[in-house]
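Apart from one protein chain that is not included, each protein chain of the complex appears where it belongs.
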Amino acid sequence: MDAPATAAVPDGQSAMHLAPAPLLEVSGLQVTFHARDTSIYAVQGISYTVEPGQTLAIIGESGSGKTVSAQAIMGLLPGSASVAGSVRFRGEELVGLSQRDMRGHRGRSFAMVFQYPERSLNPTMRVGSQITEAIRTHEQLGKKEAHDRAVELLKMVRLPAPERRFYEYPHQLSGGMRQRVVIAIALACGPQVLFADEATTALDVTTQAQIMDLLLDLQQQTGTALVMISHDLGLAATYAEDVMVMYAGKIVERAPAKELFAGVRMPYTQALLDAIPRIELEPHVLLPVVGGRPPDLASIPPGCPFAPRCPGVQDDCRQDAPPLKQYEAGRWWACWHPLGKGAQ
Amino acid sequence: MLASAREGSAVTDGTVTEGTADTGSDILLEVRHLVQEFVLRDFGGAKGGVLQAVSDVSFDLHVGETLGIVGETGSGKSTLARSVIQAPPPKQGEVIFQGQELVGLHRNALKAARRNLQMVFQDPFSSLDPRWPVTRIVEEPLIAYGIGTGSERRERVASVLDLVGLDPVRYGARRPRELSGGQCQRVALARALALEPKLILCDEPVSSLDVLVQAQVLNLFEKLRAELGLSYLFIAHDLALVKQVSDRVAVMYLGKLCEVGPVREIYSEPLHPYTLALLTSIPDPDPQVGRRDTANHIKGELPSPLDPPSGCRFRTRCPLAQERCAEETPELRPMSDGHYVACHFPLDGWQTSAIRRVPDQSRIADDIVDNRPASPSFQSQETSL
Partner (left out) sequence: MSLPAANILTTASVAPAAEVAGPAAGRRWVRNLEIAVPATILILLLFFCFIWPMVYPVPKPVGGSLTTVNLPLWSKGHIFGTDIVGNDVMSRILYGGRVSFEVAAGVQAIGLVVGGLVGLVAAYRGGWTDAVLMRILDVFIAFPSLVLVLAIADSLGPSETHVIWALSAFSIPAFARVSRAAALRLRDQPFVVAARLSGSRPWRIMFQHLVPNMLPQLLTFSMLGASLTIILEGALDFLGYGIPQPTASWGNMIASGESFISVYPRYVVVPSIFLLVTAISLNLLGDGLRARWNVR
């Protein structure tokens, strides 16, 4: 068991009275994977911020780079990935930190919950031990205190009979309960940012609702910022304050949830919205679809990445990639010919 | 026991026989009191317990109709599909397809009977032999049933690949690992269509696909249904998706049917508390709707399927449960035209509408119209890959 890592704390972090730095500031983050003969540009320069206590949803399909970017922030990518750009957590630069220093951050500054709870938990270890392990990685607590803290955490995630659960194995719990345990582990040391990477995708819809309610309530309680990564726009609409849409490694739209769904600007976001089966729609109605597939991330063509599929594409779209700009207060999009009121 | 009059809405022993008016009255598939069990074995091979995955399920499916089956983990919906195709055959009950009983049929007779019954699976990649090229995959059923000569079969393969939107010249020689998930699913569909079946069982066919691809494949299912007059048994866990494709919907929980009815009614006036819980759990892509108080509709965790609750299986999580629910198992009974529910205290209209906070339909329609560009480019655009 490692001794708790002591992360170097630069002066900037404690000197928060100078200027309130956002909790997490991502600037120009790029992630490239080096495969056999090619490079895959999984994330191509994304920038966003996360404020304390904020709920941000990052929405995208597979290949959009949403998961890879979060893993890059957490320092979880394999050696074949090269990360460029800047990620500042409370002013401290994370890109380029050694694994030892990153370990000091993981669990304490930020944490992540993954999609498959059965894969996140060690099947041969009791649930309680996994939580105490997480606690004692960062804090010097005795066995008894760690035990008590773990039971508190289990109570916090609304697991029935927490004292008993402490001694159970993961396979004795249902999927929803396992995910609660994973959340307890993630929150064990009070991180300020929690990444939830498709955390509810593998769960039943009723369980999903319970877990999302739990996450949001915990957020209120602890003041943690929540970054939800998902493909589900409905989830974003219901639970997030701000929504960021990613496509082919770039951010293509960002807006507060209410404004985004009231008026979408980027045609890709509109396509996503249209493609979701909705209860309000009549059955047997064909969904509006956009054909084609996301671009191959190994060879990025010039111009907008969505151009080959966009119904509203025009010549300039194919030549110059539109930058992500804040065209309206709090609303960003990367499109030359946006929809709705943004249209020129 | 089965001698119920199938015309009109007369119903006897709780079997669901009425469809919506426009789907005709020919019954393609009858399932009666289906039971499927799995014996669990401990490490040493000793009997560990019996899991009753499907308990006494009965329903009918009419020609040209799509019956959607919705359920979550442990509901038994996938097991139900497998039991219908006899892979493996159910422990008890009857499966009557096109008037012929399938349970207990011997291999050759079963093969002949299954010609009109095909299946599409959830994982597009593992449902195709990774070493076979696309054309061979689609040709397999034709060879197995000895249909046509070599060149006739190749023609049929090409035409069915066209039907699902895959250019046979471009994709015919490819292997599954050279295809995307959506393309693999199209191949699986092509294989299912090769024999011109009447009924296709779809076991969560789009769950592992991306949103945009999912919509494309769903549209394909719809298009083929209209063009070829297919019937579907469509299994999914996503209620909204099921509504998209179904004429009637059945809701399952822990191996039993909770509610069956015409699609619009199930969604606008659910009768079973579980159906309501499912509906309110769906995150709506309209932030005005926001978080619904799901906690009011369902609580607790799914009980172990090995030891389901006595009486009504949903009672441990039902906010309206009472003593009777523990003592007496509710049977599926008709409440209105074609709408059946298995509950002692089915919901009233006022309960559902007051609690559900269904958003104003007109407002949503306006929003959708507002964001479309002037050109009709966002209408049902089917592009083959």
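Which chain is which? They are A and B, in the order written, and residues in each are numbered from 1.
The working rule: a residue touches a chain if its C-beta (ideal position, glycine included) is under 8 Å from a C-beta of that chain, and two chains touch if they have at least 3 such contacts.
Small disclaimer: the values here were computed from a predicted structure and weren't measured.
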| item | value |
| --- | --- |
| Candidate in contact with the missing chain, chosen from A:27, A:62, A:86 or A:222 | A:62 |
| Touching residue (missing chain; options A:30, A:54, A:71 or A:109) | A:71 |
| Residue in contact with the excluded chain [from B:135, B:180 or B:294] | B:180 |
| Residue among A:30, A:54 or A:120 touching the omitted chain | A:120 |
| On subunit B, residues whose C-beta touches the chain left out of the figure | 85, 87, 111, 114-115, 118-119, 121-123, 126-131, 140-141, 143-145, 177-178, 180, 188, 191, 195 |
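One rule holds in what follows: only the chains that are shown with their structure count from here on.
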| item | value |
| --- | --- |
| Subunit B to subunit A touching residues, read off their complex | 72-73, 180, 182, 210-216, 218-219, 222-223, 237-241, 243-247, 263-264, 267, 277-292, 294-295, 298, 300-302, 359, 361, 364, 367-368, 370-373, 375, 377-385 |
| Subunit B partner contacts - residues on subunit A that touch it in the complex | 61-62, 160, 174-177, 204-210, 212-213, 216, 231-239, 257-258, 261-264, 267, 270-281, 283-293, 311-312, 339-340, 343 |
